[in-house]
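Excluded from the complex is one protein chain; the other protein chains are retained at their positions.
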Amino acid sequence: MSKPLLHVNELGKVFSSRSMFRKKQVRAVQDVSFTLEAGEVLAIVGESGSGKSTVARMLTNLIPSTSGDIVYNGESLRTNRQLRKKLPTFVQMIFQDPFAALNPHHTIGYIIGRPLQVHRLTQGDLRSRVLELLRKVGLTPEEDFIDKYPYQLSGGQKQRVVIAKVLGLAPKVIIADEPTSMLDVSIGIDIMNLLLDLKEKENLALMMITHNLGSARYMADRIAVMYAGQVMEYGPAEELIQNPQHPYTKLLLYSSPDPWREQTEVFEAVDAQVKDASGACCSFHNRCPFATDICRTKPVAIAQLDNGHQVRCHLYA
Amino acid sequence: MAELLQVRNLSIEYMSPRGVVKAVDDVSFSIGKGEIFGLAGESGCGKSTTAFGICRLLRHPARIAGGSVQLDGRELTTLSNEEFDRLRWSQISIVLQSAMNNLNPVLKIRDQLVDAILAHDPHAGKEARQRAEQLMRLVDLPVDRLDSYPHELSGGMRQRVVIAMAMALRPSLVIMDEPTTALDVVVQNGIIRKIMELQKKFGFSILFITHDLPLMLEMCDRIGIMYAGKLVEVTARQQILQKPRHPYTQGLLHSFPSLSGPKQRLSGIPGHTPDMIRPPAGCRFCPRCTQALPPCGTQQPVLMQDDKGLIACHLYSEEGLSREQASAACE
Partner (left out) sequence: MKKIVRASWSAFPGIKGKMGLVILIFFTAVALFGSWVAPYPKNFIGFDSWLPPSFGHWLGTDSYGQDVLSQMIYGTRTSFWVGILAGLITTVIGVTVGIVAGFKGGWIEESLMRIVDLFLIIPTLALMIILASFLPSMGTMSTIVIIGSLSWLYMGRSIRSQTMSERQSGYVEAARMVGMKDWEIMFREILPNITPVILANLVLVTTQAVLAEAGLSFLGLGDPTNVSWGTILALANANNAVLFHAWWWILPPGLAIAFFCFGFILIGNGILEKYRANRGNAAL
């Protein structure tokens, strides 16, 4: 069995803030594990505060992790300094806000070309490489775009520039953090299709972070559902959507607008705002309609179901 | 169904450094009493501007350039500001996307509700406090939260407070502009169900504005689709689900990946929205339309009424126009 491209093992992140009198700790991510192979798409689905963006930032080393490990091709990010130095050519991220991700003072050509220079990736003509990248993301005629400034581009075009820039570094893994949430839906589909096409052509591994289960189903081979910093359910995308096991997944599916499906049971969730993220018990217990005493008192282990489908729930322990 | 709101040929424009932008161009639709009407479209289509135009919330340099808005037979555009203010909150109220963040941070919730009530019903007096409590119960918020400050409540709770405020005087029309877009999907679902519950109970009409078409299809009776300042289709929910007529509506519907049914590749809508200062001659959607016909590039389609609703598209303007005749008429 070959090594997976990316293996995340019990990843955790605790943010501590120190003020004069109190030390406040926030457990943003806890015990998160998953793998990613080349040519595969993994979607991490969660609402705000679920920790999904924190996971993305740890994978790209923008934030250091406090526990657990991130392993690329068998090399651990924590211990391997060489890997950390060369990380930009291995994994790249596409951000949520294409408007803010481009420096308004640089031309498109500079934005795409400069990273290539930083990593000495051009053996020939920089300009022709930039034009080639513009072609790859569908920004044609390329000569028109290379000297433009970001303010002259639409939202969808800006996001394509970001993708072109990222592609230039030839990463093996691309993490897309809500890449379409700030774009119109019809443009968003274009961007998602572009990512899927590029994944095929360049044999990339794609990790998509989203709050929208529909987009996750559209893009992903496997889905991980996060809540309060933990992975609640993880498995093949279609299986997870059609046959959800965790109560939170069921709640998400039920709440997502989908006028084409026939409405089955009404899912009554207890409305609560406090998320218990201490790890001492199930963090979903105060909103779960199936919660029992054990849910409130004992930490939950991951249960393996068939087909690579995993659930973190006392109902299956 | 009796008509509550009638919008006829409404046009709103504003001055920009490069010229006049026709943000809303000759829009006509009506909302019946007790009906939930949705106005859908992507960014820049003019849906929010239309709502602001109806409520007289447009700010300079935007202005109503023409048309009429009638509420219960009464013409709104010609009312004086004082007369219109009397209608606010008692006949028409509005819930905005950012409203939950625009609650006064230094006042308790109770004070804000009471203020809203007294502002439009100065004789409420002591009764105002009781009505504030009633309103909280109406939106399923614990009454003890009346003594909290806005930052102590979650986003969903704050939006419920805003909805409660909008209901304070039992208006006949409630306009909601992207009320749940900034909220998580679970919270959104709870609030939408609460809105529909209230609507059934009190029978007011809703003008619901969002870009989220699936959401709209779950709650609205009739839906209007806007593109580049124009209304392109208005029809019942089932019609849009089963047989959307306008190519833009079809494209828009196929931009939302679904959670049920077979997994298939969606095409979205290639291209981008037109320049609103110099829009294309002819149909504004023509450059992106895969079913364009020869007249589409030069003649603007007229919004026509038929048994299925309103439609502005050359494909339906003459009987016997078959698809085989379609050819790309525009670049």
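Observations
Letters A and B mark the chains in the order given here, with residues in each chain numbered from 1 onward.
In the analysis below, a residue touches a chain if its C-beta (ideal position, glycine included) is under 8 Å from a C-beta of that chain, and two chains touch if they have at least 3 such contacts.
Quick caveat, the model's predicted, so the values are computed rather than measured.
By the touch rule given at the top, the unshown chain touches A in the complete complex. Among A:H119, A:K148 or A:R296, the one in contact with the hidden chain is A:H119. Residue A:F95 is the one among A:Y72, A:F95, A:F145 or A:Y254 that touches the chain not shown. Contact between subunit A and the unshown chain involves residues 60, 62, 85, 87-89, 92-93, 95, 97, 99-106, 114-115, 118-119, 162, 165, 169.
Heads up, the rule we're going with is that only the chains that are shown with their structure count from here on.
The touching residues of subunit A, when paired with subunit B in their complex, are 47-48, 154, 156-157, 184-190, 193, 211-215, 217-218, 238, 241, 251-261, 269, 271, 273. Residues 42-43, 140, 154, 157, 184-186, 188-190, 211-215, 217-218, 237, 241, 251-252, 255-261, 263, 265-270, 272 of subunit B touch subunit A in their complex.
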